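Every protein chain of the complex appears in place save one, which is left out.
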Amino acid sequence: MPKLSYLKALNRALGDAMELDPSVFLLGEDIRVAASNLTAGLSSRFGPERVIDTPLSEQAFTNFATGAALAGMRPVIEFQIPSLLFLVFEQIANQAHKFSLMTGGQCKVPVTYVVPGSGSRTGWAGQHSDHPYTLFAHVGVKTVVPATPSDAYGLLVSAIRDDDPVVVFAPSAALGVRDDVDFSTLAPVPLGVGRVARSGRDVTVVALGHLLQDALVVADELAGVGISVEVFDPRTVYPFDVDGLAASVAKTRRLVVIDDSNRTSGFAAEVLALAAERFTLDAPPRRVTRPDGAVLPFALALDRAVQPGRDQLVAAINAVLEDQ
Amino acid sequence: MPKLSYLKALNRALGDAMELDPSVFLLGEDIRVAASNLTAGLSSRFGPERVIDTPLSEQAFTNFATGAALAGMRPVIEFQIPSLLFLVFEQIANQAHKFSLMTGGQCKVPVTYVVPGSGSRTGWAGQHSDHPYTLFAHVGVKTVVPATPSDAYGLLVSAIRDDDPVVVFAPSAALGVRDDVDFSTLAPVPLGVGRVARSGRDVTVVALGHLLQDALVVADELAGVGISVEVFDPRTVYPFDVDGLAASVAKTRRLVVIDDSNRTSGFAAEVLALAAERFTLDAPPRRVTRPDGAVLPFALALDRAVQPGRDQLVAAINAVLEDQ
Amino acid sequence: MTADDLGRTAPHAVTVDLYRAVRLIRRFEERAIEFVRSGEIVGGIHPYLGQEAIAAAVCAALTSADVITSTHRGHGHVLARGADPGRMLAELMGRETGLNKGRGGSMHAADFSLGILGANAIVGAAASIATGAAWAYRQQGRDTVAVTFFGDGAMNEGMLLEALNLAALWQVPVLFVCENNGYATTMPVGSAVAGSITARARAFGMPAFTIDGQDPETVLKASTAAVARARSGKGPMFLECLTYRFDAHHTFEHRARLDYRSPGEVAAGRARDPVAIQGARLPERERAAVDSEVEAALDAAAEFALGSAHPDPADPLKYLYAVMP
Partner (left out) sequence: MTADDLGRTAPHAVTVDLYRAVRLIRRFEERAIEFVRSGEIVGGIHPYLGQEAIAAAVCAALTSADVITSTHRGHGHVLARGADPGRMLAELMGRETGLNKGRGGSMHAADFSLGILGANAIVGAAASIATGAAWAYRQQGRDTVAVTFFGDGAMNEGMLLEALNLAALWQVPVLFVCENNGYATTMPVGSAVAGSITARARAFGMPAFTIDGQDPETVLKASTAAVARARSGKGPMFLECLTYRFDAHHTFEHRARLDYRSPGEVAAGRARDPVAIQGARLPERERAAVDSEVEAALDAAAEFALGSAHPDPADPLKYLYAVMP
């Protein structure tokens, strides 16, 4: 079977969405020459009217997309760096997100925001290494963090077809992931439905985005010492597939979350809160996250030390297995 | 004893801070005439050089304050509406917050951001009714939500003296709260130290800002039916006084959080996550919050229905007391 | 080209229509203020009193294919664009029959069936939304022009300035209408805007003119020409309309007594009244007929609004998402 990389899958999703629906168009910085490769080939395929290079005016072009959406288009915006989402937080959380309710359902705002390269980018330091998916989930904007090439394809396609604003984070550390994929099986993946990426008995590990790979590696390792880890990939942070997780935890009765957000009120906090409210566990759940207030330092060893990693995950799994 | 209102306490804190430290100055929209009353009297007392009306340029004046702070000043910015914090999210979370670490400790950024009138303002609708304290706690900016006039005074004074950026939310529904206060007892209140606002045995209710009053009313009511509610006011969302809460919960072994954030990954989620990790409870904890993705509708009954309220709190308390 | 070259003289029917429009807005606002006082409107409003000529005349220059965006001070724009006064008032009262089903209120009134893409409570936000909509309609082959209204204060918002650039760069058919009423809340324009408002627009590559915003026919001439120009593919234009806010920034000021405009200044500002200016162009009897027509319409509107049901609080977040799994 042919190999498909995560980044190429996103690119394919864009191309297929544009092919299928003439109202889809792309906006962003340096997307015609495709500096990030997300939009490679699309400008020549669909023309410069559907692949639009913008000036450095993130606030205006984000609202511009909202306006175009109100007029019936389906804009997709590429943001070169995750912190640009901070710059347009008002435009997404306070404008695009609120239009439907505030107008009493008169309109919809089907804009997709994509960050190809969220999280640490290895050496890009404090202002280029954020992973702010929790912020959007918290305000209630649909938020997607695919982990695999097939999901990257299927979730991006669904995001573009969705009639609400959707933010898609493509973690930098996942862009290079390659899978054997039968291209004919590529299909939309619904938002809000997680999946068991590996089945196990002893503990459920929730992992998303690039951390899914880490969780699977850890699960493999621990299988060698007789620990059976189930890995649950929620795929979307919001809406969150609580039923899917509940089914997994009902079996394992133990829970660890690995999450590239800061600890306080991060995605992992929500999962632990749901656990506290609803699940019966045999041991307190654990979370492996960035520390509170994390700013990724430039020096590589420091950057790595701030990110949640495999060793911490192993330690957390061992701890929940030892606890009663 | 004289009565002191919450808003007047904030005003007094500003005046005292400016009196004591000439590096403190105020920036904001319509603050000379004091449209919100926060800065009443300060322009004539300290002159227009220390009470500066800005054009509608929130992004630039937020960074301007960062620059002034780097040069040794202690700016205090008033934001007229909570959603303006969305507009300057980059400037706070990505600039002011990150300077200290990114420069290897070469500088500090002692800016205070105050929103006099956060949360629902009764009839101001979708874009003026946000309560985004969780967002700042999540990114690690010190975040304060005082509940009483004395705390409003003491926490704002501490925020201004603090060498890091601090966001102070003064909930709209708390601004009118008045207390008997011996002015000579007004003093700084340290950030990160909660307090037991009412002592009880059966359940701990965590409440902050204007919701503290609701929690106290509910506690009074329930005392009438033999339920003893302890009310814990964390005062700061970040840093959070987990030890203070732990001591309370060790006694009551039951926990309810009332929180004016959205549910997913809100402040209450963090408290429940901490509970799941660390506390031994006799019943699953509960949270009373805004619903996910909440946009406050204009019509008053809808606005009220979206906010966490006393009835829901009573129901949650009863539920944790019934659960085992 | 100067603003004077921009248009044509208004024939009599237009004169009457303009008068009806400014009179309707005037009386709607006066009644709305009463409803704020009586508590029927919760949260207050930003009255458009004094600025009526701008909304009335700019909207008179549009066709039904066109779209507008508005501001926190938006009643005039929404009414001038043809929204039903009863449903508008019902919106201000938070009723289910309101334009937005009571979910939006004063600062978010919208009627997409009339091309009203919404008032917006964030100063400076709507300009880029209007630009995007206008661009999109052009891509779809439609003949639409967008008008975005905003105040002098908005000229200091970065996102609005960015929008000027996008519009000029991509020659988007959008008309920027700056209502310079001298103040952003309490901040005089001279203390807030360095340089000049029209120079800013010109620096972004679009023609910009300052016109008398108190005379409906002046505004009509200028905006008709600007809209025609945009429709013909020549790109965006910018009109600075000099005006004066007759009343409070927001009705909270009726209780708060903020000291920033002298009584003399207010009196001078109120002296150039767009309703009086346009009214003087009509014979007394015709004017009186329009006045009672307007009054009757507003009586009916009030009756409709006051008699309308409140939304059902059982589902307060209805319409939050188009689809939610």
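A, B and C are the chain letters, set down in written order, and residue numbers restart from 1 in every chain.
We take it that a residue touches a chain if its C-beta (ideal position, glycine included) is under 8 Å from a C-beta of that chain, and two chains touch if they have at least 3 such contacts.
Computed from a predicted model, the values in this text were never measured in an experiment.
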Missing-chain contact among C:Arg73, C:Arg87 or C:Arg200 belongs to C:Arg200
Checked against the full complex, the residue among C:Gly158, C:Gly182 or C:Pro313 that touches the missing chain is C:Gly158
Hidden partner sits against chain B at residues 25, 49, 54-55, 57, 59-73, 75, 90-91, 94-95, 99-108, 110, 140, 162-164, 190-193, 239
Contacts from chain C to the absent chain lie at residues 156-162, 164-165, 168-169, 191-196, 199-200, 202-206
Note that chain A touches the absent chain at residues 29-30, 32-33, 35, 53, 55-60, 81, 83, 87, 121-128, 291, 293-295, 297-306
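Convention: only the chains that are shown with their structure count from here on.
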Farthest CA centroid from chain B: chain C
Chain centres from averaged Cα atoms put chain A and chain C apart, in whole Å, by 40
Cα centroid separation, chain B vs chain C, in Å, comes to 36
Chain A to chain B, mean C-alpha position gap in Å, rounds to 30
Residue numbers in chain C touching two or more further chains are 100, 102-104, 108, 120, 122, 158, 317, 320-321
Flagged in chain A as touching 2+ other chains are 90, 94, 101-102, 140, 239
